[in-house]
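With one protein chain held back, the other chains of the complex are shown just where they sit.
Up next, chain A:
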Amino acid sequence: MSQSPRTILPLTRRNLADSWRGLLGWTAGVTGAIFLYVPLYSSFSGENAGFDDIIASLPEGLASTLGFEDLSSGAGYVQATYLGLIGFVLFTIAATLWSSAAIAGDEESGSLELTLAHGVSRVQVMVERSLGVILRLVWLATVSALLILALNDSSGIELEPINVIGGCLTLLALGVLAASFGLAVGATTGRRAYASAAAAGISLLGYVLNSLGNQSADVEWLHTLSPYHWAFGNSPLSNGADAGALGLLFGISALALVIGGFVFTRRDVSA
């Protein structure tokens, strides 16, 4: 029997083809958030803008919880508004929805059974569907970086371009971490609710541990447990991406995917 001409990444392409409308919406969301926040910096910056006074007037703890200590520099401002807050939330939600749908959602709807009955292995399904989710996150990170770079001069944030890329890469790493947990738990359990909880949970946990660690020196050790702090603790927009943190985040993501894939190849798929 002749071997059929195999095409490249059929499942990933299907995944992307099925989701481009949604991705368009997410792109609009990311674009809107950046255009809303970044240009505002120019109206706050400068000697007499009184930005520091506003921060000082916030209730104690709130500013540190939100990561607002350093709003007067361009890097601190973009970190506090987009990278560490709105962008992080958008990436977390996107990663949660996409990762839980990729395998668990497909299994609950019953379509995974038909896909697996074809000439694909479980490993291939895991790899290609994960890739589909990660590629979409890469797209959002790329859009973020390009838009911030485009506004770099006009808004006066004056970031080093390499640090903008490093910052968005760090944001991507957090998104990928959440997505990997969602994909791994989805592949292990086949339940969309569990997958969503895992993806959103790892992001939320990181954020909460970071915020608690900010409150006082006594609990600062919580930072060591927080992926969010690993990612943003050294202010990547002013100091460049932390290679160690990126390695850790991507490494844990890869490990989660491997474990998820391992269980996935050994369990029953339900319809």
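One rule holds in what follows: contacts are C-beta pairs under 8 Å (C-beta built on N, C-alpha and C of every residue); 3 or more make two chains touch, one makes a residue touch a chain; residues count from 1.
The definition used in the following text is that contacts and distances are computed from a predicted model.
The chain not displayed here is annotated in its UniProt record as "ABC-2 type transport system ATP-binding protein", chosen from "ABC-2 type transport system ATP-binding protein", "PqqA peptide cyclase", "histidine kinase" or "Amino acid/amide ABC transporter membrane protein 2 (HAAT family)".
Of the options A:24, A:40, A:58 or A:120, the residue whose C-beta touches the omitted chain is A:120. Those residues of chain A that touch the chain absent from the view are 1-2, 4-7, 10-11, 14, 17-18, 21, 109-111, 113-121, 124, 266-271.
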